[in-house]
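Every protein chain of the complex appears in place save one, which is left out.
Presenting subunit A:
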């Protein structure tokens, strides 16, 4: 069965690779936003040097890593969840259920394929642009890059697991658009996409860092910036893996409850 899910990952990748114009437009958008946020951060760090413990170069690196991961983490849509919700609402999900493949495994594989493409197609170029325009604090050590890659991979699983729960909500809600938008806003805020979580004041910062969304940007960025290194970096990965396991288990549980409702939609 492993071969099958691997094949789904590959198809998920190729599927998004077919939309070249959309990818180019996305790269352009990420780069423009990266520039805008960079200049805002420069102004901010000028007033408050070492905000959140970052130097200006580290803050700018954080901005571009954020832009590079935005699409891969499906922070503003583009993931599988809207498609899954459509299938639930139309009753087409029944087709997915009688096949000898697991619903969660199938969508996870497809979404990892998508994330891998978005990472390459929409992640690399903006970060390279950022590195050309600004002085970024990118590490030289291949080990750090390897840890960063692991942190990103675990982050995409956490991102999937949250969105799988969102997608399943369509079994109860006739229109899931509201939930999806709420997830975006909460995700953008608590992942640290708007402002690094370590710049959040007091308890809010501590809580935000403990929530699963931090796995989508704050944790990978801190691993790359070597704010978390050595044993602490491994602890960061364990934190992500823990949330991934909990959220995937929750999704599995909810899937069991939800599939008993199949018939309600689509007769």
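Things worth noting here:
Keep this in mind: a residue touches a chain if its C-beta (ideal position, glycine included) is under 8 Å from a C-beta of that chain, and two chains touch if they have at least 3 such contacts; residues count from 1.
By definition in this document, contacts and distances are computed from a predicted model.
Look at the chain that isn't drawn here: its UniProt entry, checked against "Glutamyl-tRNA(Gln) amidotransferase subunit A", "Methionine biosynthesis protein MetW", "ABC-2 type transport system ATP-binding protein" or "Glycolate oxidase iron-sulfur subunit", names it "ABC-2 type transport system ATP-binding protein".
In the complete assembly, the contact with the undisplayed chain comes from A:101, out of A:76, A:101, A:131 or A:241. The missing chain lies against subunit A, touching residues 3-4, 7-8, 11, 14-15, 18-19, 90-92, 94-95, 97-101, 259, 262-264, 266-267.
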